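Below: one structure in structure tokens.
As you look at this complex, bear in mind that one protein chain is not there, while each of the others sits in place.
As written, the chains take the letters A, B and C, and residue 1 is the first residue of each chain.
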Amino acid sequence: MIDRTDPAGAIAAAAKRCSNWGRWGAEDVRGTMNFLTDTKRVEAARLIRRGVSFSLAQSFDMDGPQKGWRRRTNPVHTMLDTGTDAAAGIQGFPHGIGGADDVIAMPLQCSTQWDGLGHIFDHGYAWNGRLAAETVTSLGDRVTGIETVADVIAGRGVLLDVGRAFGTDGELPDGFAITTSHLTATIDRQGPSSAVGPGDIVLVRTGQLARTRREGWGDYAGGPAPGLSFTTADWLHTSEIAAIATDTWGFEVRPNEFDDAFQPLHQVAIPHIGLFLGEMWDPDALAADCAADGVYDFWLTAAPLPITGAVGSPINPIAVK
Amino acid sequence: MIDRTDPAGAIAAAAKRCSNWGRWGAEDVRGTMNFLTDTKRVEAARLIRRGVSFSLAQSFDMDGPQKGWRRRTNPVHTMLDTGTDAAAGIQGFPHGIGGADDVIAMPLQCSTQWDGLGHIFDHGYAWNGRLAAETVTSLGDRVTGIETVADVIAGRGVLLDVGRAFGTDGELPDGFAITTSHLTATIDRQGPSSAVGPGDIVLVRTGQLARTRREGWGDYAGGPAPGLSFTTADWLHTSEIAAIATDTWGFEVRPNEFDDAFQPLHQVAIPHIGLFLGEMWDPDALAADCAADGVYDFWLTAAPLPITGAVGSPINPIAVK
Amino acid sequence: MIDRTDPAGAIAAAAKRCSNWGRWGAEDVRGTMNFLTDTKRVEAARLIRRGVSFSLAQSFDMDGPQKGWRRRTNPVHTMLDTGTDAAAGIQGFPHGIGGADDVIAMPLQCSTQWDGLGHIFDHGYAWNGRLAAETVTSLGDRVTGIETVADVIAGRGVLLDVGRAFGTDGELPDGFAITTSHLTATIDRQGPSSAVGPGDIVLVRTGQLARTRREGWGDYAGGPAPGLSFTTADWLHTSEIAAIATDTWGFEVRPNEFDDAFQPLHQVAIPHIGLFLGEMWDPDALAADCAADGVYDFWLTAAPLPITGAVGSPINPIAVK
Partner (left out) sequence: MIDRTDPAGAIAAAAKRCSNWGRWGAEDVRGTMNFLTDTKRVEAARLIRRGVSFSLAQSFDMDGPQKGWRRRTNPVHTMLDTGTDAAAGIQGFPHGIGGADDVIAMPLQCSTQWDGLGHIFDHGYAWNGRLAAETVTSLGDRVTGIETVADVIAGRGVLLDVGRAFGTDGELPDGFAITTSHLTATIDRQGPSSAVGPGDIVLVRTGQLARTRREGWGDYAGGPAPGLSFTTADWLHTSEIAAIATDTWGFEVRPNEFDDAFQPLHQVAIPHIGLFLGEMWDPDALAADCAADGVYDFWLTAAPLPITGAVGSPINPIAVK
């Protein structure tokens, strides 16, 4: 149970209990990605049985959910050259070749993404006890930039479809706090293929995204949502997972469980556990397949673009079963 | 041998010989990605033996090679919030949580990328015989946008290290045209793990990128370079590969092999073969590993960001052996 | 009176009546700016009597009205360097100097702006009878780009405060169509300083912006609004004004006066009259001053940024009385 009146105390206590600072040395920049070893990858490769692949990414376009909070916009994609131009013969290339080029401007947090280790701080400290002020400046994250995990995020993925387990028509209501009990019950319900262990990348489906497909974005970006309870911090820590993602904007339940708080589980998970959080993933096609064949684990590649110094990255996670 | 005096005729003839228009129906939007089947993926999964993973992406930052040609710039990454701000206590969040967000503006062709099927046209026609003017407008590619292959680009990768086979210290000189003979000789030299077949994603290493690491970018973006000869068009077609990539800016040899031409192999490969071309990949760490263990094939995931209507996408290809 | 059932006929007829094609030669790129002569400027300079200056621009920031229509966003302003960084000593400059730089990404139509002559076409024709397809491509407006009037937009401004003349508390209701009668009655009411003649830049205040300040943006960008009636086309033509601007998103009344139409007055004014339209100006401080002293004309400078090939420009118009 959460004492709603003492968020600062609860956060501090969880941070202390769950801290991985120093676990991989003072120089570490990869946090829980250290759990995703070559051995784990070899084991995970066996999960490719049918060869069917799924994109777990939402679209990147102007029809996204962003409404300007913290200057987050939807992606603006514009053309530098077009087929219309090519056909009009204005491009100046010889022998009939024509081309199209394009440009994008987008927040790295606008759609399906990883939160990097430089994304969230606690009392001025970033992952592994570094000073946030020295780590993430206007020049970007000079220590734990997302490029430091460019090559590592491929391994075993596990879908925990809490929406199907506890929701109505597969969808949890907004404000539903997913506890450790819900997670373990979902694992039990789904069977052995969804057992979670060290190095796994866990994908929790709440069903909120499915609801927005039917009802429109509404306040998907920052409004009420189902999500992980603050109380799962210990499970996130002791399970030794490499990363966890949801189909929601903010990973954790909203409104947050304290009377006055802002993303308190982030405050523990990223700077203290060193955990990579995925947000705004689209698990729905994969989840339908898992529900159909009863197999909830798969090979997952979710490689960030190595944008030097970025505190996160847009991604297109690919699951293969 | 190429008749340097008749590029238009040579291009038209190759386009005719190599055309896949209609092969997968009039509605097809995936071109050679149709060769990358679930069955191929199951076979490719067996290539994950040691679990070691490699990022094949160059960096995305201002230190890139772009110099403004066709308004292509290097990525501009800026911060919306920083750790410095968080430490200064100006973010307005409760209980000590702080955060950093960031933004990127970049051409989709600025660094490691896929050319999508809407990237190049021949005499006003795009892939599968569509009118370029109706396919790629200012609104983007409304038919063959890169999002149409969001879920499919995972399978067997094969490295053909032509640089090591025919270069000096592993590097081909600028202007070196890689012919089908060079490709097959490289395959022979490397051994059976580098046999190329339907559905494969072929990565040709020229060594030019390694040279720029030593000497600076110079004219990497658009200048002279080793690359595929125009004469490989038939091999690209008959081999039934799903995609091919190089460590160079423009995939094909530069200067091009005709007296007056601009990327003539593109003009055949993309609109007629329906082939996905990767450019500016970084194969060097992988290539060193392949040279060491003699195994040149691997599991490869190179998922584009599903930017709606994009004619290409920045990518971080991940190879796992 | 407008025949609401025949927009195509009404637009074609107005276009024919009001056409200035060829008036300043076949090569002309400045349209009605030709009316703004050096002589007019000399006369206008006499209007600077008190030396008081007013900015007629709205803010350029994320709190603007844009909601994504036609991919128009609000401006995104981000920092490349900050004072926080400078104070943290990370900038690497000697002797205590520190600096801040910044970046903006914005549609040129996002806030206070000029519509250039390449902004609107009629049946494929742009200003002066040019083919739109040859004039404005992905490379921009290669003939009538906004840079062609970079040096000319300074002269006499006249405020027509139709909101004060015909509105409630100075504000016209949404959907209020301002006719020529309203304009001339406003001139009569305001007195001789608001007489309109050749070369003038007319600023029509509807009061809608004042309302949004109180009530929020709502559908300011593209929704219902007071504005010029389609029937003012002839007045816009015969008055020989250089330009006209309003405090609304779209200059003309919305919903438009035909059952099925989109900005029909634009379709006549820009390509046929060659008239520069200003949108989203903020006349309120100036209007209060004019109401107080009874002087409605002033020196006005509204210089576009010379963005090569742009079809419009953000501006900060400065009125001096």
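Keep in mind that, in the parts below, a contact is a pair of C-beta atoms (placed from the backbone, for glycine too) under 8 Å apart; a residue touches a chain by one contact, two chains touch by 3 or more.
Please read these numbers as outputs of a predicted model, since none were measured by experiment.
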item	value
Which of C:Val29, C:Ala86 or C:Cys290 contacts the chain that the document leaves out	C:Ala86
Touching the absent chain when the full complex is considered, from C:Gly124, C:Gly175, C:Gly218 or C:Gly294	C:Gly124
Absent chain, residues of subunit A that touch it	76, 78-80, 82, 84-85, 88, 90, 103, 105, 138
Residues from subunit C at the interface with the omitted partner, ascending	7-8, 11, 37-42, 45-46, 48-55, 57-61, 63, 70-72, 75, 77-84, 86-88, 93-109, 118-124, 126, 131-141, 147, 150-154, 260-264, 266-267, 299, 301, 303-312, 314-318, 320
Chain not shown, touching residues in subunit B	62, 68, 71, 73-74, 76, 78-82, 84-85, 88, 90, 105, 133-134, 137-139
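Assume only the chains that are shown with their structure count from here on.
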item	value
Same or different residue numbers at the subunit A/subunit C copy interface, by half rule	same
Centre-to-centre distance between subunit B and subunit A (centres being mean Cα positions), rounded to whole Å	27
Averaged-CA centre spacing for the pair subunit C and subunit A, given as whole angstrom	44
Where subunit C touches two or more other chains, by residue	76, 78-80, 82, 84-85, 88, 90, 105, 138
